[in-house]
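The complex appears here minus one protein chain, its other protein chains still in place.
Labels A and B are assigned to the chains in the order they are written; within every chain, residues are numbered from 1.
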Amino acid sequence: MCLGVPAKVVRIEGQEATVAIGTVEYQSSLLLMEEVKVGDYVLLHAGFIIEKIDPVEAEETMRLFDQVSKMDEE
Amino acid sequence: MHHGNGGVYMQKLIADVFMRFFTDALICNQSDSAIINPGKGKIAYTTDSFVIEPLFFPGGNIGSLAVCGTLNDLAVSGAKPEYMSVGFIIEEGFKISDLIKIVRSMAIEAKKAGTRIVTGDTKVVNAGKCDQLFINTSGIGALNEKHIPLSSGKLVKPGDKILLNGPPGEHGMAILQARKLFSFKTNIISDCTNLYPLVKQILNRSGQVHFMRDATRGGVATVANEIARKCNVGVEIDETCIPVNREVAALCELLGFDPLYIANEGKVVVVVDAMDAERTLNGMRRVKSGKNAAIIGEITAGHPGKAVLKTHSGGKRIIDELLGDQLPRIC
Partner (left out) sequence: MSPEGLRFMDGYRDAVLIEKLAAQIHSLSRTPIRLMEVCGGHTAAIHKYGLKDFLPVTITLLSGPGCPVCVSSQKFVDQAIFLGGRRRVILATYGDLVRVPGSVSSLEKEKMRGADIRIVYSVLDAVKIAQRHPERQVVFLGIGFETTAPASAAAIVRAEEEKVDNFFLLSAHKIMPPALESLAGGDTRIDGFLAPGHVSAVTGTMIYRNLAHVYHRGVVVSGFEPADILQSVLLLVKQIESGHFQVENEYSRVVKKEGNPRAIAVMNGVFGLVDAEWRGLGTVRESGLAIKPELAHHDANVAFNIRVPDGQLPKGCICGDILTGRKIPSECPLFSVQCTPVNPIGACMVSSEGSCSVFYKYKT
């Protein structure tokens, strides 16, 4: 239920997307997604893409962590 | 394949397949026993049976596995593998071409290792009575008395360092790939290999090797627990020091597996006195099967009987005993 792994979309064929995690590839299902493009980062769970990963938000989250650590240093 | 019980067909099978590749003089004699001269001193003696599925996998097959498995059991005991026996139980209908590939692999591995296959046996059973092919190998080798403690671990003491010759998990994941149950595409190859050249290097470099065990079923985690229990010491592994095969790591993330528990066929855990650790490590790295060797942890006096992992994030957790095969999880 919680094992979701970040992966990158490398190919789209109809309702399936080949995703890559490092050099491991998997043919995942797009049945639960509205719109996915090659190059998107996505969350893979039990063979389905269930969400996209927003790289901008990911950076923002890291930045917030960093802020926390900066507070510590002040 | 109606080779049943010793008749004409069996003789033909033996001649066409086994004798074609097992060419040692002793086995060619086809007498009831192979007479060998073991020399003075102690002998290490091991046996193992192989019932794997599938029979062929990236990096090897049941045959190469059967030979390397037994060679490695001898090697990590400190013995030089010298003689082997091979036994086959073959299911009626098994493809001769596959059998030839397997037997050829065995002959090649044994020859590479300088080990003589001197006696063997084969039986064909009715369809359904065994799963395609079962192989048993046993092996003996001369054992220098000073290496006897390598298996018992009685010299293991707090402060000793723990070394591993490469990234764990390659064999198990290669097998998983070969089973084609999950449609992941990877380039993972089994690490199945003869460890004797590596072990020889280790034993030459250090006179203070206190324990060796190859990490097969149950992986490195199982060996860590064995050391802790058997020697009544604490084992501490640093996750950041364990060599990583990135594809194995990725596939493990996907399926919820822990590489530390996955089977290997070419990995050895070595416990050596701290003074010799760097030197031993350098020696290991000069051998092909040790090129990614690393010091992964140490023996401590704290928490005797328990193996503990210091994680990437700095926290610690107990390395559990393995209860059963890892299964892909959603949770």
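Note that in this section a contact is a pair of C-beta atoms (placed from the backbone, for glycine too) under 8 Å apart; a residue touches a chain by one contact, two chains touch by 3 or more.
Just so you know, these numbers come straight off a predicted model, no measurement behind them.
On the side of chain B, the interface with the absent chain consists of residues 181-183, 246, 249-250, 253, 255-256, 311-318, 320, 323-324, 327-331, using the contact rule stated above. In the full complex, chain A contacts the hidden chain through residues 1-8, 19-23, 29, 31-34, 41, 43, 45-48, 50-55, 57-58, 60-62, 64-65, 68-69, 71-72.
Methods note: only the chains that are shown with their structure count from here on.
Remark: chain A and chain B have CA centroids separated by 37 Å (rounded to whole angstrom). Residues 1-3, 5, 21-27, 44-46 of chain A are the ones touching chain B in the complex. Touching chain A in their complex are the following residues of chain B: 183-187, 246-247, 249-251, 253-254, 256, 329-331.
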